[in-house]
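Some notes on the structure that comes next.
Complex shown without one protein chain; remaining protein chains in place.
Coming up: subunit A.
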Amino acid sequence: MGLRQKIVDSRLYRDFIQRKATGPLRAYYDIPPADPHRPVGETEFIALDLETTGLDPKRDEIVSLGWVIIRQLGVDFSSCEHILVRPTQELSESSVVVHRIFDSDVANAPDIKTALEHLLPQMAGRVLISHHAPIELGFLGQACKQCFGAPLQIPTVDTLVLALRDLHRSGQPMKSGALKLDSLRRSHNLPPFRAHNALSDAIAASGLFLAQIAKRDPKGELELNRILR
């Protein structure tokens, strides 16, 4: 982990940005973050995926968000949420092709600020789960800065990183596509899923996460900080 990352993840930095945060982000920071020394089984997670108009958080925008909460190592389907977000610019053709979300779909959708007002309370005190987290962290961080004056800090588990560690440990050569969500799920005897939208991806990642933890933590003693990014 790089020095910059260490700083960005530090308590000190959190205290610093907390003071700059406004609105729901302020409320988010008022709730203490998940304790890294607690067992994973006692920690609450939020598996989240988002779809964007491109890959650059500075230029591109979020068009949809999906998430589900994990408690006591169980994916709680009653907590599922999927929201579309109305971007400020018109949707590009390439983005429509990928997500099949059209301008007409998002015309009446909430803007990103409203979406974050809904999401941030769900994230407070919980640990983020994402498959390839830099995307989610980059876009959410950028959005928080724009809307509420400060970046987002949240303890994060990246299922892609956990998969990579497993793969390195096994000493097996990496096959192309081995780190894709679907092939990882298959290797853990999880049912195939169809990647349709942000929520289906979030749920897919949550299942993979459970499998990765089951493998690491047969006795339920694993501490959170062992799996954080």
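Remarks
Following the convention adopted for this analysis, a residue touches a chain if its C-beta (ideal position, glycine included) is under 8 Å from a C-beta of that chain, and two chains touch if they have at least 3 such contacts; residues count from 1.
Here is the rule we use: contacts and distances are computed from a predicted model.
This complex has a chain not shown, and the name its UniProt record holds, of "Multisubunit sodium/proton antiporter, MrpD subunit", "Cyclic nucleotide-binding protein", "FAD-dependent oxidoreductase" or "Urea ABC transporter permease subunit UrtC", is "Cyclic nucleotide-binding protein". Considering the whole complex, the residue from A:I46, A:I62, A:V85 or A:I203 that touches the absent chain is A:I203. For subunit A, the residues in touch with the chain missing from this view are 66, 73-78, 80, 82, 188-191, 193-194, 196-197, 199-200, 203-204, 206-207, 210-211, 213-215, 218.
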